[in-house]
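Only one protein chain is missing; all other protein chains are in place.
On to chain A.
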Amino acid sequence: MRVRSSFFASFCLVLEVLSVALFLRGFFPVPVKSSYSSKSKLSDLPAEPFTGSSPNLSKVPDPLFKRVVIVLIDALREDFVFGPNGRKYMPYTRHLVERGSTHSFVAKARPPTVTMPRIKALTTGSIPGFIDVVMNLNSPALLEDNLIWQAKTAGKRMVFYGDDTWVKLFPKHFMEYDGTTSFFVSDYTEVDNNVTRHLDSTLKRDDWDLLILHYLGLDHIGHISGPHSSLIQPKLMEMDDILKKIHGSLILKETEGALPYLLVLCGDHGMSETGSHGGSSAHEVNTPLVLISPAFKRKVGMEKPPTVEQVDLTPTLALGLGLPISQNSVGRLIQPVVEEASLRDQLRFLHLNGHQLSCLLKDSMPAYEKEEGYEQFRVAEKSHGNWLKLVVEGNTSEVLNNMGKKVLKQYLEALRVMSAALSKQMGKYDMYSMVVGVVLVFQLLLLLLLAMPEALSGASEVDLPVSSALLSLPFYLLCLLLFSVHMLVCTSAESACYFCSLPWGLVFGAVALSSALLCILVSMAARKGTKPPGKSPSRASGGGWSLSELDILLLAGTAGHTLSLAASSFVEEEHQVWYFLLNTLCLVVFQDVCRKYFRERSANIGVIGCSEDEDCLPPSKEGYAVASPLTDFGVTGADSERWLALATPLLTLACCRLLRSLNQTGVQWVHLPDLGHWLNSSEHKTVLSLLAAMSLALIYFLVQRRCSWVSKIALALGLLGVYSYRAAVGNVMLPWQHSGGNMSKGTMKARFVYVFILGIFFTGSKDLLRSQVITADARLKSRGLWEIYSGVVLLVALLFRAHNLPVLCCCLLVQSLMAQFIWKKLHYDAAQTTIMHYWFGQAFFYFQGNSNSIATVDISVGFVGLESYVEAPAVFLTALSTYAGPLLWASHLICYLSSENRSSVAVGHGCYCLALLRSVPAAAYVVLVTALRYHLFIWSVFSPKLLYESMHTLLTAAICLFFTTMEQSRSSSRP
């Protein structure tokens, strides 16, 4: 079966996306969840274990605390309180820790150390999987069983002030709330004042039971200037004063005989040395946890705080408030908190906690009875019952007390083991699905590689032996074999497996696909082997093995980049690799240009090295008589063209250097000052405005050249709309708008731009359709493509932040210069051009400030032109703006390749190369992640990159499909 190479490439890439999706499903462990969707109820609580006949024992334990205040300070690092600077930063808290009736702990947060999953962990007690972060960039209501829901059901009145993530997670749970948004990272005073302003009135009142305060300022300071900034101390002193105020008023309110209060100071996550968070370094994971209550014993001096898990707070608070522990909690009671209670109560609390954990264990593990912790819990429960019987009988001897202590120890040990077993359950990978995904991805990659000579040939067609493979005996045997293997694996697997739970039809499809691919691969390889080896498997640059420096660089760079993904530092600093390669590419291109023009001149002169002076002879002009006249830049004459061609790579280099200092990204050097921060600070607003206006003007100038006049007008108005939108949002200023006070969302203005974007897309697709259906006009089609391209540019201009507009501008500038003077003039073939486009696209991905960590995804883009969060457009816009660089370069590639009249197969070659370029790193990375799945940085470094890679593959698949449709029209219109 002969298929066109573009169709072949898109087909492979689409299948690859599906296999990568399967791999992802296996790789990201599904969080441990109880199978019941209901929530724990007070009535479901087990009775106290009692040997013998059961008298009416108290079912519900009494609460320990009347009121609880939780002060959650975002990014509060453990050493801010307990470290050597703690006395300076938070004097009052430190005093309480050392002398007051408090318990202090270091609470370990689990990565990902991002606010939303941490809040979920604190309230549900479960450990949200990494995938939770991605699935919930916007936080919809938390449906799982959680502390807040339990408290509300129990009739507790709750008040919340702070990060509005809470309000979104728990809608209608709070009696009173005021959410502050965390999108404006540069603001660190107002966010906290918005919380504190409610404090006085709330503390005076008596109508609440649980007060939660979530302060964001510290986190924002960390993001701006890191943990050693001079802003940290005043902020922590402010937090200390707030704690002092709350504590003071709680003491005043305290009445004799009533239950005591509990004041909790905690952080959701820490802060790395650069001030960011999300990873798993000690500074990001360790947070302080200070519990203050008159119920505790007074401390006599500073002790080293013991370590607990962050999720341990959930059962502790639940039991302290007399609530059932939420179902999915894997935390265990912090025993010192209850140590002042009677031994019977203590045992009762531990029993409740143990019961909840054992229920969760039953749900999540098939072989729970063999679990060590479960057995220990059963033993402890039994001895608890015996002990209780003796107590009820009125036995009060020292021996009984010791026996009770022993039961306590048994319980604690059982809790520890069960909790550990449950946490370990989260780290389990679904290896079978992963392996199936990897195998499919690799078969597809091999298929792409084996088809390379044919796909890049002049005919641009691939001969796939599909029918012979499908009718051969080995295919059926393989199908049977793989299917039986599947049955075997699925019936013997003890843990849940996604691939096994798929419907039979899908599984059969995958099995058939895999065996068909294997047969095709074998027969293609055999065909290759029998062919005479004369045909060059390399790209069709003149035949033979003659590789120019450029080819060597392009191949070595692609291979080197793929290899570099194995090192976590290179994944973190991937932008450095791309910048480096891009620079080298520009220099090699420069060398090519030099060679072309200087050698040509030398040939014209006919004398080599006639003089020692460079410009001894006037450049001869005969050699350039065939050069096409320049129309766009108002330059005529071959001489100036030569100089422009020579200047293009240098200008590109200069642009790249400027852009790389615009947004510092990565991990190691992210704290260095960059132009982006400088521009965004309020005193440089004028510069930013000027820069944005100039960039927009230049964008218009560069894009409008090839569009119809309708699109030109739409583009101009759209770009004006972009500026006024930025002015409305408050990023830039208009000369006539001096009061910078009123910041609106600019929804109307953004929608105004959207209308123009849609208009441009409409005219573009109309041209494309006409060129396809009615007339086979190549010019019309080219114009349609350029219009689509300009629509993409306008959309990106709207979505990019104001300081990123120069990135877009430089992107367009480099594209038009390179197309004009380099790619056309030096006759680079489609494959070389595609690889260069891909490299540029990757570099621009990082120029715009992206990195390989989830934290740099700019979610606020999802709100451009929308009043509230709507999932589908928000996700689409965020993805689009994140991948703007690769997308722009890919769309330029298709415009460039199809406007080129000389080769009709260029689009097919480009599509094939793009697919191959994407498959190589994706396939390598999938294997790598499988091999490194127990690496220390797997969650902080490698998995975000995996998500980026899969998303990029998806995007490339979409682009390749577009390529295919474009080529289809060409081939159908040409015969």
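A few comments on the model shown:
Convention: a contact is a pair of C-beta atoms (placed from the backbone, for glycine too) under 8 Å apart; a residue touches a chain by one contact, two chains touch by 3 or more; residues count from 1.
We adopt the following convention: contacts and distances are computed from a predicted model.
Entry comment: the absent subunit's protein name, as recorded by UniProt, is "Phosphatidylinositol-glycan biosynthesis class F protein-like", drawn from "glutathione transferase", "Dolichol-phosphate mannosyltransferase subunit 3", "Phosphatidylinositol-glycan biosynthesis class F protein-like" or "GST C-terminal domain-containing protein". From the options A:386, A:423 or A:569, the residue with contact to the unseen chain in the full assembly is A:569.
Residue in contact with the omitted chain (choice from A:228, A:378 or A:595): A:595.
Contact with the chain not shown here comes from a single listed residue; of A:466, A:653 or A:733, that residue is A:653.
Contact between chain A and the unshown chain involves residues 567-570, 572-573, 576-577, 579-580, 583-584, 587, 594-595, 598-599, 602, 608-612, 614, 653-654, 656-657, 660-661, 666, 668.
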